[in-house]
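The other protein chains are all here in position, but one chain of the complex has been omitted.
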Amino acid sequence: MIDNTFPGKDITLDDLATKIPLAAKKTAEHKSVFEVAGVKFGGDVVPVFAGPNTVESEAQIVETAIAVRRRGAHFLRGGAFKPLTFPYRGPKYFELREEGLTYLSKAKREAGIPVITEVMEAKYISAVAEVADILQVGARNMQNYPFLEEVARSRKPVMLKRHYGASLRDWLGAAEYLLYHGTEKLILCERGVVAPHTHRAASRFLLDIQVVPAAQEVTHLPVAVDPSHASFWRPWVPPLALSAIAAGADAIMLEVHPKPEEAAVDPLQAIDFATFDALMRRMDAVARAVGRRVLDS
Amino acid sequence: MIDNTFPGKDITLDDLATKIPLAAKKTAEHKSVFEVAGVKFGGDVVPVFAGPNTVESEAQIVETAIAVRRRGAHFLRGGAFKPLTFPYRGPKYFELREEGLTYLSKAKREAGIPVITEVMEAKYISAVAEVADILQVGARNMQNYPFLEEVARSRKPVMLKRHYGASLRDWLGAAEYLLYHGTEKLILCERGVVAPHTHRAASRFLLDIQVVPAAQEVTHLPVAVDPSHASFWRPWVPPLALSAIAAGADAIMLEVHPKPEEAAVDPLQAIDFATFDALMRRMDAVARAVGRRVLDS
Amino acid sequence: MIDNTFPGKDITLDDLATKIPLAAKKTAEHKSVFEVAGVKFGGDVVPVFAGPNTVESEAQIVETAIAVRRRGAHFLRGGAFKPLTFPYRGPKYFELREEGLTYLSKAKREAGIPVITEVMEAKYISAVAEVADILQVGARNMQNYPFLEEVARSRKPVMLKRHYGASLRDWLGAAEYLLYHGTEKLILCERGVVAPHTHRAASRFLLDIQVVPAAQEVTHLPVAVDPSHASFWRPWVPPLALSAIAAGADAIMLEVHPKPEEAAVDPLQAIDFATFDALMRRMDAVARAVGRRVLDS
Partner (left out) sequence: MIDNTFPGKDITLDDLATKIPLAAKKTAEHKSVFEVAGVKFGGDVVPVFAGPNTVESEAQIVETAIAVRRRGAHFLRGGAFKPLTFPYRGPKYFELREEGLTYLSKAKREAGIPVITEVMEAKYISAVAEVADILQVGARNMQNYPFLEEVARSRKPVMLKRHYGASLRDWLGAAEYLLYHGTEKLILCERGVVAPHTHRAASRFLLDIQVVPAAQEVTHLPVAVDPSHASFWRPWVPPLALSAIAAGADAIMLEVHPKPEEAAVDPLQAIDFATFDALMRRMDAVARAVGRRVLDS
């Protein structure tokens, strides 16, 4: 009457061996360690990606790059194009904006900070890869397997965001696609999941802190956490960032904006420079409490 | 301290006017009615799409096409390529199989039944569109906006599956992309959502029957239901198909296979011809009870 | 590293034998059939419980009893006390209102219809049991095991609502408590579950239609559905009630009020007499389409 033997929502030992052999740990201690642009992942330092949701202007991104770099961020984040849930928006968000990449490139040079930015479509991979040190694959593209293959063929380091409806099994399956097709330096990123209660009508997701130890139990890949997209609410970002560090996250992604309340996209979640400054110190202190660090000094 | 005015998970009147004006109803009675291959959608008849998950052989798909056509199915379904959650599988599922389209085409001709089949990648749209009367966009591609634009440019009728983590608002946003970029005949399809309890370890989704009246309250687009993927469990498919008809679904998609237990993909959910036969009669009876019909006779 | 063998969210064959032997089916066809106040459960007729959320006045409940009886309802429902989520409310809802029971009793006599009503506390069981033909245990009390024992000791027929966060396994565990402690006539009732998306900010639950076949696969107990509490939105109640009948529900519970928009509790979900009248006919037609019936004539 009931047959629960068929593979389902959860990862089995057989899955590890046959479905995700490249993503699966070989031993309990197995952990990927690699460098991107001189920043080590999977080691003692917990790299921080900081910057605005969207590159709005040269001034905005250069100012932010310098500000976050000075406060210890390891990577500048910022979107050069931004697909939203609906087709209507200003022309500037509709396609890859070449000037967005140009501004990111300038910010990278002026601040001396590497860049992580999302690539949305296969046809833009080479253009984005010229500026980006890490290509970000967004949650909505997590299951776009042909796109994952193209991204993997670029041989660039990749950060793969978890779709907000995806199981750990789905997510590691997508990671396996990237690894199978050529990605050698791969970071996973939890960014909030759908859940019955998210505590604010405008907050669509719940940070799944439990997936950090759950993922690290089965995969050697570094696991990043993005508390900004998870919570969608500025006051919750610092405590959730700290909780992610304490849970063992291998990297943190944060939305930081010179004037958060004027941000073009998602103005409720970005934090300002002063909040970022205090948070970096706190994250460093928490990281040191669990045997790691955020700041080099 | 709390600001719940920002747009969130649920659709507002403002969303209807500014975010999804093409998908939104103009009046309470507004309902799209259109024909595809001589089959009317949005009218009294509730069209049924039936066939296997995957086209496995010419014999399998031709036999199925004839069998479901004889029992009153309006469209043959069957996948010519099938991306799964992991990269490892036999070569036959890895890429579009031209012979899959050839077999579908033959089945269509021999059984005299139109075809709905999924297209997975932009580069295959024209090839698939030659055989398919309706292009199916799968759940995993629901938020692949560049792909939606390409699909829309084909001007073919489209069925857009809801991603299993997507809100109604997300789903209608994706529909708006298609409508905005040229799709004129668009069907939505609910196929199960992630939920805390799905009642079997192997069943990953829960049929969201509530989304049928909820969607029909705000959009004029026909709403189909796929109980096979929702339940992932053969014994639940007939009661859920009947419930969808009773709830007002505008079309039903079913996995039907000559030998379900030997199906190459998802063998737990397909039903056999005899079950399909009985179910068609029941669905027709339920449809008539709510003022519609499934069978023409 | 991973051990999935420990009992978890889903029901196993071992659970059926050792955890819920009384609730479990003995054979695939095993189904409880019993009578309460001359109404048969588990048979061809699908009984309908109809009435207001709360007994507001003698006039209201007598009028409703006569109205729903005339339209074919098998039981009058109506709450004589009503605990809400917060402690503040008018004095009339705070405790069991003896006059509520008196009014119910009068309505029962005048309309010639049996009564189902919720009992909230052990100390009121005997008073409620004098009027009620079926004792309803609310979702919030589903896991109040000492209370379940007391209810069972009354030997009255019981309807056990599923808690909105409970798995099927939790729910059947609660049913087993009742059966183990003396309940002989037991009905289960699905009334909506928490879920990531419920489609309206004010609608807290999603009707879990899938639990109907899932429960009927493992238990012989009749399974009722309450679309009013599940949807919390009047326009969705008729399609969801019809879907429940089509899915095989063994009884239907509906909130019906003479003037729904003036209902003291939950004014968004009750339907009026005219809607109830049309719905009864539709439910009967759908029931007949699946080999059952709602109306006697």
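Lettered A, B and C in written order, each chain numbered from 1.
Here is the rule we use: a residue touches a chain if its C-beta (ideal position, glycine included) is under 8 Å from a C-beta of that chain, and two chains touch if they have at least 3 such contacts.
Predicted model, so just to flag it, every value in this text is computed and none were measured.
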Hidden-chain contact residue, picked from the options A:194, A:221 or A:280: A:194
Message: Touching the hidden chain in the complete assembly: which of C:53, C:117 or C:203 does that?
response: C:203
- request: Just name the one of C:80, C:101, C:116 or C:166 that touches the chain not displayed here.
  value: C:166
Statement: Contact with the hidden chain, among B:12, B:102 or B:275, goes to B:12
Task: Spell out the interface residues on chain A facing the chain that's missing from view.
output: 8-11, 165-168, 193-201, 206-214, 217, 230-231, 235-236, 239-240, 242-248, 282, 285-286, 288-290
Query: When the complex is taken as a whole, what residues of chain C touch the one chain not shown?
result: 2-10, 18-20, 83-88, 120-121, 140-141, 143-147, 163-167, 169-170, 173-174, 176-177, 180-181, 193-194, 196, 198, 200-204, 268
Field: Chain not shown, touching residues in chain B
entry: 1-2, 4, 10-13, 16, 25, 28, 165, 194-197, 201, 217-218
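FYI, only the chains that are shown with their structure count from here on.
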- line: chain A and chain B have mean C-alpha positions lying a whole-number Å distance apart equal to 32
- prompt: Roughly how many whole angstrom separate the Cα centroids of chain A and chain C?
  reply: 46
Message: Counting only residues that touch at least two other chains, what does the list for chain C look like?
response: 10-11, 165, 194-197, 201, 217
